[in-house]
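Note that this complex is displayed minus one protein chain, with the remaining chains in position.
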Amino acid sequence: MSGRPRQNGPAQAKALQFKLVLLGESAVGKSSLVLRFVKGQFHEYQETTIGAAFLTQTVTVDGVTVKFEIWDTAGQERYHSLAPMYYRGAQAAIIVYDITNRDTFERAKSWVKELDRQARKDIVIALAGNKFDLSNKRMVEVEEGSAYAQEHNLIFMETSAKTGDNVSNVFVEIAKMLPKVEPKPNNNGQTVRIDDNQEAQNGGGPGCCSKN
Amino acid sequence: MEITPTEYDVIVIGTGITECIIAAACSRIGKTVLHLDINRFYGEQWSSFTLTGLENFAKEGPPSINSELFSYRHFMQNLTFKETPSGQPSQENQKLDQAKHENAQKGEKTKIQDDSESPEQINEKEETTTEAIPLKPSWTSERLQKSKRRVNIDVTPKLCYSAGRMVDLLRSSNCSRYLEFKAVNRSFVHYQGELIQAPCNREQVFNCKHLKVLEKRIMMKFVTFALQVGEESEEFLEWDKKEDMDLYRSFKLTDGLINLVRASLVVSSKETVSAHEVIRSIKHYLKNIGIYGSMPFICPIYGAGELPQAFARFSAVFGSIYVLDIAPTELSYDESGKFSGVTLQTGQKLTGKYCVVSPNYTSPSLPSPTEGLVSVSHAVYLTASSIKPKTKPGEQDDVSILHILSRCLGNPRPVSGFEFGPRSMLPAEDMYMIHLTTPGHDPTTDLESVVDKITDNTAVLYKLFFTTQMSAEGWNVDPVLDKNIIRTTFPTYCAGYSECIEEARKSFSLLYPDEEFLPAAPNPEDIKWPDEEETEELETQPQAGVEATPQEEVEEISEKLVDDLDNGATEGVAERGAVAGSD
Partner (left out) sequence: MHGRLKVKTTAEKEAEKKKEREKKKAIYQKCMNKIRGLFMSGDRSVVLLNLITKVLENIPEFGTLWNWRRIVLLEIFRECVEEKCNEDELLAMKTTEKDNEVDKTPNKADMIISEKLFVARCLEVNPKAYSLWSHRRWLVEQDPSESVIKEELSLCNLFLKYDERNFHCWDYRRFIVTLGSIKTQSELEMSTSLIERNFSNYSAWHYRTTLLDTENMGVVRDELEWTQNAYFTDPSDQSVWLYYQWLLGREVQGDKVLAVYRDSDNSTIHVLINNLTYTPPSQLLIKRMSNTDENTDENKVQNSDDNTDENRANTVTWKSSTSPSRLWSCDISNFGGHVTITLGDSSVTLSDGATLGVDKEGISPLVKYTAPRDLVEEQLGNIRELYELEPDNKWVILTYLDMVNTCNPHKSKEQITEIRNLTVKLCHVDSMRTGFYRDLWTKLLCETAVTAWWSNTSRDVIRSRDPLNLSKKYLTKLAHSDYMFALHEVDLSHNNLTSLTGFSSLVAVEKLNLSNNKIHSLEGLEGCKNLKELDASHNQIHNACGILACTKCRLRALHLVGNPLAATSVYPACVVQSCSMLCTLDDREL
């Protein structure tokens, strides 16, 4: 159970929050995809933005608001040094490849395997063939990506961060697949999150000794 | 594989927690950092291995640097997978199969036994086992094999004090957002021949069945004194240079209470503890209670190895370049004898102004530290159930501290460690993990008989032994910047992380004395994007594709409201006022 606001005044009902990670070879457009989704921006020569630990964006599906905490690789995939911590506990992942580069598709497949081995069993995975705007230089056919996705039970879409095509759809589709579960009493996964505005957690009691 | 760029402010070799914190601090203030590790994983002796990873690692052997000028010594020694007398990990399947086979034949055997035990013992134990803990769902060799990937074994098991340096640093730097923790729920000590829940806080003292009411009062009086006494007060100073026993006796603690207090509240690996240390330790312990639960500790889920990874990610987010599975073959120096760069195994030369090196790497001019070290024996057991199954529905068994004092169970030195439940994500599902340590060189001799005794109520699925090198508690040497190189040290043999954080902080101030150490990373909402204003109208665009419904007027408005109202917290007062007025 992470910090529960304990205010007296009115406050907004908590949105359901999910950790979503991006995976894929360098330069397939992971960051561009996020930036298009979160900020509606696109830059031809996008570089990883320094200091952005993650970005957040909300999506509403079926009347339920879902907040994504989107983790970018921070360049750690470049020399194959992405830490397992990165996809630990992730409820959703978008594995991105570049439709104009076959190697990136193969790498995407190996990420699917890696997640299968290491990530949560209920993780929702989307496979995104990016750079749809460059489909004239396509090296991976839609059918191929789609077939692979179907076989591994993944959401599949070809996207373009440049034009914005399908970008939000990927996130919406993921949101639809995520469990909209309410807090349950004595839920199994009570964990602690260290947060600045977090007061003492429940279960504490008033410590060992009385203060008087 | 060419690494770009080739020039750096700091080159960090080794990804232990100290090195990762230093790397994070340097990149946070805009320095360019290259961070290398010879291993294919983060953390070195601060890492957590999957059991599969560890088995593979044992097969392949530790990495080495083919160079006379720079070498690597691995951080785990005497690795033993103890399942059969021959100690072959590969035969363990066979043994499990055999057990399963026998199970099917006899229809009664539910426990995998250590082969060294006599048949009588086996039968005796089995009876109690089947009665006490029904194994659900029973473990098979296939299941164990499949679960090995989901078992995370800490090389250096440690806890974070709830109000300790690590938590402070994670909070102040905002690095905490990468991590999730479990609160430690229980603490067991060996008391009058059995492992009992140590009364560590007021409620546990109240609930403790092993103490008489009078003892409860005495214990509470003592710990209240320790909590409240000021370190300048006369009551405190009068205990200067006195022994812990004098203190205990003066508060009329019974022998049993002294054992309990020593084992549970006085967190120390040292053999003798002074009266002042006892008071300070209890004070510290109690001040950390009630922040994240009834015990003063938390630990990261998936293991302590998450911590170096979190700081590495923080560092990467601020631009550090991370390369694993690579090591320098040589450190180069400029004409003044100062560090100037490294040559990698690939032959590539990179330049750097400063270098930070973990203690596992040595060169003729950078010998391994020798003083203040202690060899620590580890035993890791995977079991089918907790050694202390929950007795109440509300009880949580995610992480338990185990403490066995010297003289108990015939072991010469205090043995301490943890039991991790499945929800800590260290062991796999339906599995518990015991990790005990004691100072020593021969882990099997040091620990096996002790751990066997405390696990005789549960089915042991796997045993693992190893040793690591650690710094003795209290042996804190300030880091030095020599030839522009900082050499970090081994983990300290004690509970928390304050030593390595202090080391990282001091190291950083040697490199950049005027800079702030790990200021907070900005919140994602506060980051200023290049052309935010122009693109504002696009903000709601992502939701545009949601649900194509008949575009009635009402629905349209409601949809928009839905979106807009969700974009941030309500500012209550004004709106509430409006509500009140409208009624």
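Each chain gets a letter, A and B, in the order it is written, and its residues are counted from 1.
To be clear about the criterion, a contact is a pair of C-beta atoms (placed from the backbone, for glycine too) under 8 Å apart; a residue touches a chain by one contact, two chains touch by 3 or more.
All of these numbers come straight from a predicted model, not from anything done at the bench.
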{"item": "Selected from B:203, B:277, B:330 or B:452 as touching the chain missing from the view", "value": "B:203"}
{"item": "Residue ranges of chain B at the interface with the undisplayed chain", "value": "30, 202-203, 205-207, 213-214, 216-217, 220-221, 294, 319, 392-394, 522, 526-528, 530, 550, 552, 554-555, 557-558, 560-562, 564-565, 567-568, 570-572, 574-576, 578-579, 582-583"}
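Please note the rule applied: only the chains that are shown with their structure count from here on.
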{"item": "Rounded Å distance, chain A centre to chain B centre (Cα mean)", "value": "26"}
{"item": "Chain A - residues contacting chain B, complex", "value": "9-12, 15, 37, 39-41, 43, 49-63, 65, 74-76, 78-81, 83-86, 88-89, 117-118, 164, 167-169, 171-172, 186, 188-196, 200-201, 203-210"}
{"item": "Contact set on chain B toward chain A in their complex", "value": "1, 3, 41-42, 149, 167, 170-171, 174, 176-183, 200-203, 205, 220, 223-224, 227-228, 286, 289-294, 298, 301-302, 306, 309-310, 312-314, 316-319, 321-326, 393-394, 396, 423, 521-522, 524-525, 527, 529-532, 535, 538-539, 541-547, 562-563, 566-570, 572-573, 575-576"}
